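Every protein chain except one is present and positioned as in the full complex.
Here the chain labels run A and B in written order, and each chain numbers its own residues starting at 1.
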Amino acid sequence: MSDKPEKFIDENGLRLDGRQINEIRQMKIKIGVLSRADGSCYLEWGNNKILVAVYGPRELHPRRLQKADSALIRYRYNMAAFSVEDRIRPGPSRRSIEISKVSREAFEPVIMTHLYPGAVIDVFAEVLQADAGTRTAAINAASIALADAGIPMKSLVSACAVGKVDGQLVLDLNKAEDNYGQADLPVAMTQDGEITLLQMDGNLTPEEFKRALEMCKEGCRQIMEMQKEALRNKFADDHLPIEVPDEIVETLDVAATLEDVVEENEGDEVEVDDSSEETVEEDPELESEVEVETGDADEYAAEEPEEADADDDILEVEEESVDLIDGEAGDEDEGVANEGSETREQ
Amino acid sequence: MEREIVIPGQLLSENTADAGSGTYVRDGKVYSLLYGVRNAKNRISVIPFSGKYIPTSKDFVIGTVIDVTPSNWIFNIGSPYDGLLHASEYPRRVDSSQMAAIMDVGDSALLRVQDVSPAMKVELSMRERGLRPLKVGRLIEFVPAKVPRVIGHGGSMVSMLKKETNCEIFVGQNGRVWINGKDHDMDLLDNAIRMIMQQSHMDGLTDRIYQFLKSEKENEKGIVSADNGSVEGPVEANSSDEAKEDQGEISEDTYRKVDALLEETDE
Partner (left out) sequence: MSVLKKDYIYNLMLKGKRVDDRSFDQVRDIALETNVIDKAEGSAWVKYGETEVLVGVKVQAGAPFPDSAGEGVIITSLELNPLASPEFEAGPPKEGAIEMARVTDRGIRESGAIDLSKLCITKGEEVWIIFIDIHVLNDAGNIQDASSLGAIAALMTTTIPAERNGKGEDMAMPMRDTPLAITLVNIGGSLMVDPGRDEETVCDTKITIVSNQDGSISGMQKSGDGALTEEQALKAVEMACEKAAELRKVHLSNI
C-alpha cells in the first residue's frame, strides 16, 4: 500500500481527519457488557473497537506460578483475525506478547495485588477492529473493566499516544499518521501523572519528547475524565426516584417484623436482638470488622492485622494445598478453550 | 440524600482520620480504592458494586464440595480461595472411610469460616447450631457485594422474605443464598431475590420487594387457592431432625456489619 498522503496537516493546521493537532478522537464506552466476566468494557475510539473482560481475583493454577504475598496479574492483548486489512493468524505473535507485557506493567503500580495472595487477576483485551492506537485503547478499556470487576486500584490508568508528522507533534495518531509518521510515543498515566507505560519508536529530539509528554499528559487527563464519566453514568437510568406509599413504610417497621419472626419460630433459637440497631454506632469493634469484610485496603494498615497469626500455619498450608490442586485438576478440562485455532478444511 | 458514586483514585477527604474500608491514604489525603458508593458513616468507606468474596473469620458461607480427602472436605466457597473442612469440624465423629458417604463432590453445606491464615488458607467449621449439609432446597448465587441488600437493616429484608414466602432462608456472606420451602413458594422467593439483585443500588428496596411479593400473591390467589393453606410456616420436607434444628439464622454480628454498611446509603 503506497497511499501515503502528501501532507498530514493542512494550511489551517487541521489533520487529515479534521482534528486539531492536540485533539483526541471520539470515544464511546460501554460498561458491564459481558455476563460471564467479573468486569467488562467495550470501547470504541476512532475506528478502534476493543472488548475487555476481567476475571478475578481467582484461583491460579498451576501452583508454581502463584505469588505467596500478592496476586499475579495476567494481561492478554489479542487481535481478532479480521481486525486488520490483511487477515492475521490467530494466536499470540511477538508483537502481541510484548504489548501484553508492557500493558500488564502499566497496571501493576495501581492494583492492590497484596490483598489477594496467591490469586490471579486476568485481563483479556480483544482488538475486534484495529485503527491505530490499539494498545492505548485497550488500556483505557481495561482500566474501566478492572473497576467494574471491583478490583481495588489506587487510580484509573489512561493512555494515549503522541506522534510526529510533517515535523509536527500530534496527539492520538490516526491510521495514516501511525503508518507514515516520524515517531510514535504511547504513554499510560495515573491520575497523578505517574507514567506506567512508555514506549517510543521513530525519531524525536529531547526537546520534542518533553513537549510530547506534556501533550500525552493532557490527552490522558481528558481520557480519564471520559472514563470517570462513563463509570458514574453506568447506573444513571436506574436512579429515577420511585414512589413508596406511606402506609407500606409503616407496615415494614423493622422491630415489628422481627417480632413476628420470633413468634413464628416459636421455640427455636432466634439470634435476633432488637437492640443491635442502637449498638451499632457505639460499637468500637465494628469499624474494624466492616473493614475486613469489604476487603479493606487502607494502604498502610492493611497488612497489620494479618501478622498476628502469621506464624505456625505456614507449613501446614503447603501440605493441604497439594490436595487442593489435585482436586481441581479433574474439573478443569471441562471448558474447551483455545487460542489460535485454525482448522483447515477440505 | 443522593448516593454518591465514587471511582478508584477519587479524593474522599483531606483528613486521614476519615480513612475507612475501601480507601487508601496518600500524602495526608484519603482516596477511594474502589468503584462503588461512598459511605460516610463515622469514617468514610466505599461499598463496592462488585468484587469477589474474600473470606474472613466468623463469616457464614455456603460451600460446594470439590474434593474429598481422607481427613478434609474441600469446598468451593465462591472465592479465589477454597475452604477446608477438617473431619474434626464435622458435628459428629467421622471415620475417614465414611467421608464421601457423608458429603461427596457436588454436595453443598452451610458452614462458618473458622480461621483464615495470612496465606489465605481457609478453615471451615460445621460445629455450630444450624450448620449442616444440604440435601433439599435451592441455591441462588449473586455478587457478594450485594449480600447486605438481601439481609437488610437488622435483618429486615431477610425476615420479611421469610415471613412473606414461608421459606427457610440462609444467607451466606459469600454471595450464596439457600432457600427451602414449597416449590411454589421458592419460585416466588427466587424471583424476589433476583429483583433485589437487579435493583440493589436503588432506594426503598425492602418496601418494593414487599410490594412485589404482595401483588404476586394476590395475583395467584385466584388461581391456586386450592393448592394453598395446608401447611403454615416453613415446610420441612426432609428428615425432620435436621431441618427442625435451626432455621439457619444469621448471627447478630452479621446484622451489625450489614447495618453499618447500609447506614446512610439506604435512605
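The rule is short, and it goes like this: a contact is a pair of C-beta atoms (placed from the backbone, for glycine too) under 8 Å apart; a residue touches a chain by one contact, two chains touch by 3 or more.
Computed from a predicted model, the values in this text were never measured in an experiment.
Colleague: Considering the full assembly, with which of the depicted chains is the omitted chain in contact?
Modeller: A, B
Colleague: Pick out which of B:7, B:134, B:157 or B:171 touches the chain that's been left out of the picture.
Modeller: B:134
Colleague: Which residue among A:122, A:148 or A:177 touches the omitted chain?
Modeller: Residue touching the chain left out of view: A:122.
Colleague: For review purposes, identify every residue of chain B that touches the missing chain, sorted by number.
Modeller: 64, 106-108, 134, 137-139
Colleague: Name, in rising order, the residues on chain A that touch the hidden chain in the full complex.
Modeller: 34-37, 47, 49, 51-53, 55, 58, 76, 78, 80-87, 90-92, 122, 124, 126, 128-130, 334-346
The rule we apply is simple: only the chains that are shown with their structure count from here on.
Colleague: Please report how many Å separate the Cα centroid of chain A from that of chain B, as a whole number.
Modeller: About 27 Å separates the centre of chain A from that of chain B.
Colleague: Applying the document's contact rule, which stretches of chain B touch chain A when the two form their complex?
Modeller: So the residues of chain B touching chain A come out as 5, 7-10, 19-26, 31, 33-36, 42-43, 45, 47-52, 54, 56, 59, 66-67, 69, 72, 74, 80-82, 84, 115, 117-121, 129, 145, 153-156, 159-160, 162-163, 173, 199, 201-204, 206-208, 210-211, 233, 246-247, 249-253, 255-257, 259-261, 263.
Colleague: Can you name the residues of chain A that touch chain B in the complex?
Modeller: Result: residues 38-39, 56-59, 68, 71, 110, 112, 115-120, 147-156, 190-191, 227-228, 231-232, 235, 238-239, 241-242, 244, 248-249, 251-252, 254, 257-258, 260-261, 264-265, 268-274, 276-277, 279-281, 283, 286-287, 289-300, 306-307, 309-310, 313-314, 316-317, 320-321, 323-324, 326-328, 331 of chain A touch chain B.
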